[in-house]
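Pasting a structure below so you can have a look.
Every protein chain but one is kept in place in this view of the complex.
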Amino acid sequence: MKHKLKLILVLLLFIWGTAAAQSDTAPGDAAIAAPSIPPPAPVTNLQATDTDNDHGHAITLTWEKSTDDGAGANAVVAYDVWRWYPLEMDVVDSLRQDLAATRDAVRAFRIDLPRAERALEELQEDAAKLNTTRFRVAVPDVPGFTLTVDYALSKLADTIAYMRDNRPILMSRIKPEQQELAQALERLTQAHAAFPQNGEWRTIGKALAGATSFTNTGSKDQTSSDFFPDYSDLYYRVEAVTIDPAVRSEAVQVGPVQSKGQWFHTGKIPVVLFVVMFLVFTVTFVQLAKKGTDLYVRPLSGIEAVDDAIGRATEMGRPILYLLGIGVATEVNTIASFSILGRVAKRVAEFQTPIIVPCYDPIVMAVAQEVVKSSFLDAGRSDDYRQESVFFVTNYQFAYVAAVNGIMLRERPATNIYMGKFMAESLLLAETGTLAGSIQIAGTDEIAQIPFFIVSCDYTLIGEELYAASAYLGREPVLLGSLKAQDWAKAVIMVCALMGMVATALGWPAFAHFFQVTG
Amino acid sequence: MSRASIVVLVLVCVAFAASWVVRAGANEGDAAVRDAFLVTLAAFLTLAIFSFMYRDNPYYKFAEHLFVGVSAAYWMCMGFWSTIVGNLVPRISESLSDFFQVPYSGGGLDFGLFYFSYRYFYLIPIILGILLLMRLVPKAGWISRWPLAFIVGTFAGLNLVRYLQSDFIIQISASFVPLFVDWHGFGHFFSGLSLAANGQFVAMLSNLVVFLGVICGLIYFFFSKEHVGWFGGASRLGIWILMITFGASFGYTVMGRISLLVGRLTFLFGDWLGIIG
Partner (left out) sequence: MGNIGVILMLVLIGGGLLWLFIRALRGREVDRRVVFAFILVSVALPLLLTITFEMKPTPVVEALYDRIDSLPSGSRILISFDFDPPMAPEVQPMADVITRHVLAKGHKAIFMTLWATGQSQFNVTLQDVIRADFPEKVEGVDWVNLGYKAGNEGVLNVIRTDFKKMFPTDVNTIPWDSIPILRGIRSCSDFELVISVGGGKPGVKEWVLFVGDPTGVPTAGGVAAVVAPMLYPYYPRQMCGILGGIKAAAEYEDHFRKNYPVFSDMKTPALVMMGPQTVAHVVILAFIVIGNVLFFVARRKEVRR
C-alpha cells in the first residue's frame, strides 16, 4: 500500500512538472515555490506609442523605472518585454516557410537538373569509350564511397526523371501558396483585434536595468520571418526581473496600439527651414543678378593671375596644362572647375595656345570636352578645337599621377592650373610642375592638400575661393546669385553662433535644442 | 642605345634573375618560384619608380606605363564584376544569375491579375548606361547629356539633406560653446588656475579659440564686403587661424607620406632582402 501511494505521488508530481514545463502562460501565472527574495516593484506609467518619424513597423514603449531598479536585495537587473501574438501569426509563418521551401526547391532543380544531365552524358561517354561498365565511380563529397557504373547511370536517370516530373508540379504550387499567404496576412488585423482570444504572450526582448524605453521593430517584408504588421492592434507587457529570473514583478500591460509610417519627419524641421532659407536667398539674388544689379565680389589674387599666366604661355609658345582633379562630375569642386575651365579655354582659344586636359574620370572627360568645345565656339575658333586635347588617362590615383608627371616633363607646359579635388597626388604634381619650370595656379577645397599647394604653387585659391572664382570670372547671374546667397547664409551662421554662445552662457538650452536633428 | 645603357640593362636583368633564384631558394612550398618572381618583380618596380628621384629614365617610364595599363584593365574588370555582375545581373535575369553564380534577388508587384517583376525597373539604368556610351559616337554624343543630367541631379538630391544635416546644422550647434566654463567668480578662477588638459582655464581657452576660429574663418570667406577696417582685421585673424590649421594638416600629411615610404622600405628590407623580420 505504501509503495502504491509513493507511486501515485511520484506520478502526480511528474504530471504536474510536465504540465508546468509545457505551459505557455507567463511564468507569473504558474504556481511555483515561494521565492527567497520578494518580487520587485513593477514599472509605472507604461506607455506604448507608434515610433515617430519612421516608415512604420515599430512601436516604442516607455515607462518609469521600478523603485527597486539597481538597489536592494531584490534589485532589478532587466526588464522583460512581452507582446501578445495571435495564433494566426504562426499560420502566416508556416505558410511563409512553405512558400520559401517551394521556391528554394524550384531554384535547386533549375540548377541541379542541367548538372545531372551533364553528368549523365559524361558518364555514358566514358563508359562508351572504355567499352565496359565494369568500373566504379566515386561519389562526390562522400570520400571512399564508390558505385558501379550501371548503378550510377540508373540512379542519375531516375533523379533526372524525378526532377523533370516534379519541377512543374512545384512551380504550379507557388501561386496557390502565395494566395494562401496573402489571405492569411489579410486575416492578421482581425486576429490582433480578437485579443485576448486565440493568442499567447511571447517575450520579444530585454531592456537592461536603468532603461526606460524599448523599441519593438520588425520588417515590412511580408515574406520575412520578423514581419511586423502595421494598422493592427498590438498589446505589450513589461515585467521587472531580478537576478533570479523566476522572481519578477507583476506584469504591467498596455494596449491597443497601432504602428504606421509618417509622411513628414519632424526631426528634420531645422533642415527644411535652412533649405527654405537657402532657396529664398538664392532665388532672390539670382533674380537680382539677372536684372543687372551690380553684385559686389571682392577681388581674388589667384584669379587675376590666370590671364597673365595664359599670356605667358602664349609668349613662350608652350601649352597650358589644366587638371580637373580626381573628383567625379557630381562633386561641387569639379563643377566649379568646369566653369573656370570654360573661361581658361575661351582665353586659350583667343590666344591660340594649346591646351592639354588629362582627365581622371570618364564622365568628367565627357563634360570637359563639351565645355572646351563650347568655349572654342564662343571664341569663334571652333576649327581649332581638338578633341584629343581633352582625354581620359586612368581612374586609378597614382597611375594618373605617373601619367600626368610624364606629360609635364615631356610637354613642358608654361602654366599648370590645378582646379578641383586633389588628394595625395597634389604635391607630386606640384613638385613635378616646379621641376618643369611651369607657373602654377591651384584651387581646391580639400583641406589636407591646401598646405601643399600653398607652398609649391604661385597662387592658391583656398576652399570656397574656388567656387567664388567661377562666379567672379564668369559673372553669370546664376553663379553670382549663388555666391551672394552663400554669403548671406554665412552671415546667418555667424549670428546663430553668437546667439548660441550667449544662450549657452546664460543657460538657455532651447536655442541649442532647436538645432538637434534626428533621423 | 648607348653602351652605358646596355650595360645597365644587362646588370638589371642579371640582378633580377639572381634575386629570383635566391628568393625561390629561400621560399618553401609549391608556389616558391611563383612567389619569388612576384616579390622580385614588385621590388624592381618599386626601385624603378624610386629611380625618378635621381632623374627620369626608361625604367621609371616602363614602370609608369605598366602601372597605368594594369590599373586601367584591373578597374575595368572590377567594374564589370562588381557593378554589372554584382548589382545588375542578380536583379534582371535568373538564368544570367545562374551562369555567373550569383544569387538571384527577384520579386515584384503582384496585382492579382498580373505580376510585374522588379526586373523591368532595371531596364531604365541599362538604357541610361547605353545612352551614356553614345559619347563614343560623334553624331550621337549629345544623347549622353541626358543620363549625365540624371546622375548629377540624383546625387545632388541624395546628398543635399545628408550634408546639410551633418556638415552644417550639427556643426553650427557644435560651435555653441560657453566662453566662461564653471564660472564661480574671479576668486575661484585664479585660485584654481592650472594648465591641465581638463582644467577650467584650458577649457575656456579652447572654447574661445573654437568660437573665434569659426567667426573669423567665416569672415575671411565672406566675398560680399571688402576686407577693410575691423572686418579686415577679423579676416586677417581668420587667415592666421586657417594657416595654423593648414600647418597641422600639413604635419599629418607628412606623417602619412613617411608611413608609405616606411611601408615600402619594410617590403624591400623584409619581404625582398629578408634583412628584417
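First chain written, first letter: the chains are A and B, and each begins at residue 1.
One rule holds in what follows: contacts are C-beta pairs under 8 Å (C-beta built on N, C-alpha and C of every residue); 3 or more make two chains touch, one makes a residue touch a chain.
Bear in mind that the values here come from a model prediction, so they are computed numbers and not experimental data.
Engineer: With touch as defined up top, name the shown chains that contact the chain not shown.
Structural biologist: Across the whole assembly, the hidden chain touches A, B.
Engineer: Taking the entire complex into account, which one of A:257, A:424 or A:454 touches the absent chain?
Structural biologist: Touches the omitted chain: A:424.
Engineer: From the list B:29, B:103, B:138 or B:187, which touches the chain that is not on show?
Structural biologist: Of all options in B:29, B:103, B:138 or B:187, contact with the hidden chain holds for B:103.
Engineer: Which residue from B:5, B:194 or B:259 sits in contact with the chain not drawn here?
Structural biologist: Final answer for the missing-chain contact: B:259.
Engineer: Under the stated touch rule, tell me which residues of chain B contact the chain that is not displayed.
Structural biologist: The missing chain touches chain B at positions 53-54, 78-79, 82-83, 86-87, 101-103, 105, 158-159, 162-163, 165-167, 170-171, 174, 197, 245, 248-249, 252-256, 258-266, 269, 275-276.
Engineer: Extract the touching residues of chain A with respect to the undisplayed chain.
Structural biologist: Residues 55, 217-219, 225-226, 397-398, 423-424, 447-448, 517-519 of chain A touch the chain absent from view.
We adopt the following convention: only the chains that are shown with their structure count from here on.
Engineer: Can you tell me which positions in chain A touch chain B when the two form their complex?
Structural biologist: 107, 110-111, 178, 182, 268, 270-271, 274-275, 295-298, 329-330, 363, 366-367, 370, 393-396, 398-399, 402-403, 405-406, 409, 424, 447-452, 454-455, 462-465, 468, 483-484, 487-488, 490-491, 493-494, 496-498, 500-501, 503-505, 511-512, 515-517
Engineer: Enumerate the contact residues on chain B facing chain A in the complex.
Structural biologist: 49, 52, 56, 61, 63-64, 67-68, 71-72, 74-75, 94, 98, 104, 110, 132, 135, 144-145, 148, 151-152, 155-156, 160-161, 164-165, 168-170, 172-173, 175-180, 211, 214-215, 218-219, 221-227, 242, 245-247, 249-250, 252-253, 256-257
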